[in-house]
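For this depiction, one protein chain was excluded, whereas all remaining protein chains were kept in their positions.
Right after this comes subunit A.
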Amino acid sequence: MDIRKWLNKGMTPEFKAEAKKNKKARKALDSSDEEPEKENPNPKAQAKAAKPAVEKVAVSPKDFFKKKNKAAENSKKRKASGEAELVDLTQAPTKKTKVSSPEVTKRKSTDNESQEVQKKESPKKNLPKPDLPKPVEKERSLPNVKALEIKKNASEESMETEAPKTPAEIRKANYLKFKAKQGAGGPRNPGSKEIPVGAENCLEGLTFVATGDGDSLGREELKSLIQRYGGKFTTSVSGKTSYVVVGEEPGQSKLNKAKEKGVKLVDEDFVLELIRSKPAKKSKYEIQAEEEAKQEAKKAKKATPKKHVSPKKEAKKEVKQEAKSAPSAPTSQPKDENANPAVMWVEKYKPADMKKIVGQNGNASCANKLLVWLKDWEKHQACPKGQRPKPKFSGAKGAIDPTGMTFRAALLSGPPGIGKTTTAHLVAKSLGFELIEFNASDTRNKKSLSSVVKGVITNSAVDQAFRTEAKKVVSGKYICIMDEVDGMAGNEDRGGIAELIGLIKISSIPIICICNDRMHPKMRSLANYVFDLRFMKPRVEQITGAMMSICFKEKFKIAPAAVQEIIRSCNQDIRQTINTLNMMAVNKKDDTKVEYDDAKSTADGAKKDLKIGPFDALPRIFRIDRSKPQPQIIEKQELFFQDYSLMPKMVFENYIKSKPASISHGENTKHLQLIAKSASALSYSELAERKIMSKQAWSLLPTVATFSTVIPGSLMGGGLTERIDFPRELGKISTTNKNARIADQLKMHTRLQSKCDRWQMVSTHGPTFRERLSQPLIRQTKGELGAGEGVEQVLQFMNDYSLTKDDMDNIFDLTQWVGKKEPLAGVESKVKAALTRAYNKSSAPVPFAVEMKVKKKKKTANVEGEEDEEESGEEDEEAIIAAMKKAKPAKKAAAKKAPAKKTAAKKTKK
């Protein structure tokens, strides 16, 4: 009874309104005589309902109410579209999400879906899709596409009737669809169709694009299926696309584009049929590799009478032939590789000539640009400064210099394993330069650079003097390669970059710098002095050719699709790919061919080792992979260990933004319960973290992983709906520390008069100080106090409590809350100025003398701060570097925001 009283008295108006609305809705429902659709809320009932006979199940009135609501919605939709099937289609995914807990992943068997169960039993019968008849004819050459043309027309029609008018509306509609799909995606009837075993490589040369959810195959499955048979699977429609595989709720833009380009629209049955019917094909890569070997063998025959020649030797021969134009082509490799089988493939098949570098063949390639730049270097840069070419400027674009002739050094950047170092070496060799190489294994600090490198770079003549006459002719040209310049970090290499820039300015020989991360803050200063050449990852196809050729030479039998899978798993890193292949070849005992599936398992193993950033890991934590059993503890733990210090913070910052897949729309209470559980788990993880830090109990790390990542990820799993934010926690901690320091300082300054602790300073003293310091000034401005009287009162107060002007500002800062008026808001600037003047004049003695010291430290600290920014990751309690910290969080925040934005931008692009 008292509940009711309370309700009438204390309920908020919003809540009342909501309750009223609900009542009205219910009344409306009761009056309508629509038979509600059956839906069973609890798992037990579901089990019962699996029997087809079950019609009536006891349902609590609450659930009944919900059902009615849904029924009303359904009926509305039905009226609108007039097609029951359409409604079914749209309902299907949402129903799936209603599964209440991970254990109960079996589908609910509503009336509707019990039909599907029947269908499952006879997959051959196919789904009753009135608008999408199955291709009937099974001709040997190609399945009939006519039926699909019909489908295309149908979809076009529906497009015309349903499509909103303006592009903005279309975009909105697409976005809503995308939103709806998030967390609820996946095939409708996974595994309902038999996957045929096709002939090898039968899909080669065909390119597929998928849109919408397939009926039985998920996107990933379809992709892997197509790739298994040598087909290509891309994400966007282009002129080269052979087929667009249309599923349920296809993306409008893809359909439009397909129509525009005249690409055939097919469904997944067609793909399966294609696999079933197409004849095997010999992979073009295999053919290519064989031809190459043949040609080489021919050449070898011509050159030497020997019968058996190693392929490596062949390659070398080629080099010599092709490199004739160059003054010298040193061959440093050991002569007979076959005698030494332990040579790694990576070394053995290192490109010995520029044409062999994967993905660097074209005119516009980085290798060619580098070649041109280096060729003309002497012409442009070896002369006195005044005669060097000057950059041309054109308006907003700044300097235009495609050949890099104004630069004295080049910077090659790109991910590892794609041949940057190799390119640099080969280009230098082909132009006859002698190499001086420095890499991360050499100490490269200011001192060593200037003493060792400078000597070499600035005068090559010394070396010349000691050479014999014959050798002098060979070369007089040197080139300096600074490899791994982004590794010039830490205490060892202090000042290295600055020195390198200095060297570039005075060098008499060209310098090539190589780095991985072009956007690294350390590279920023260097970037202004170098010809920027960015290496891109080669495409999978480009690498495949070279890899197949190696495998053929090594007599290692492997399917091209398998090679491609390995390349993808290595993230297009050529070096790693070769290593993986090498290991596979070594481990393989028999002479069988490596097929797609073997490679896939190896590749999946390799993928695990791939390092992913926190912004990529986070969506994975909140993703539910339906093809695998839940909950995926190990997978999610792995993600935690990508960065064990940052991941809990990332999860805490973002877990609320994930929409759990296990709840359906409107189940707010359930949603909140999930959040509460996750929050509690996170709070436990914090306790474990604390234990790790205070007691060095690192064995607790898996506990932290479970509480911070696995549990929230499983409970809230479904997909993030908002932008991922970088944890605010770090910034907040440093602000808290700053405020604590301020409070402690105030406490110390006022200690002789007023004994309060930190909490009192914040809660009671601080606000009173604030009033005592501001009110007299306000009243003086208002005229309630005589001229100068307010200033005098404030000054007197400050003297009494030994407050400095800084303290005054600190008090105002500390007690300023959001949405509150500034303490000196109503004070005339005249009065403020008078106070400052009076304060400066008064110079009352204070019982402490720390101010100056702090300031001094601040200055020196700042100078150092520029150098080792990355060391500032930890928060330290040190009071002295206080001032420095003020500046640092800002810097840190800026630096961290940048990658955050990047990933966000990437996502939108996708």
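Basically, a residue touches a chain if its C-beta (ideal position, glycine included) is under 8 Å from a C-beta of that chain, and two chains touch if they have at least 3 such contacts; residues count from 1.
Keep in mind that, in the parts below, contacts and distances are computed from a predicted model.
Visitor: Consult the UniProt record of the chain that does not appear here and report its protein name from "AAA+ ATPase domain-containing protein", "Ribosome biogenesis protein NSA2 homolog", "Eukaryotic mitochondrial regulator protein-domain-containing protein" or "Alpha-ketoacid dehydrogenase kinase".
Guide: Going by UniProt, the chain not displayed is called "AAA+ ATPase domain-containing protein".
Visitor: Any idea which of A:I675, A:L701 or A:A838 touches the chain not displayed?
Guide: Considering all chains, including the one not shown, the answer is A:I675.
Visitor: From the listed residues A:E347, A:D604, A:E729 or A:E789, report the one that touches the chain absent from this view.
Guide: A:E729
Visitor: Return the single residue from A:D442, A:E686 or A:E828 that touches the missing chain.
Guide: Of these options, the touching residue for the absent chain is A:E686.
Visitor: Spell out, residue by residue, where the missing chain touches subunit A.
Guide: Against the left-out chain, subunit A lists 2-7, 10, 12, 14-15, 19, 22-23, 26, 61-62, 652, 656-657, 668-669, 671-673, 675-676, 678-680, 682-687, 689-690, 693, 728-729, 732-733, 735-736, 739-740, 743-744, 748, 751-760, 762-765, 767-768, 771-772, 775-776, 793, 796-797, 800-801, 814-815, 817-818, 820, 847-848, 850, 877-880.
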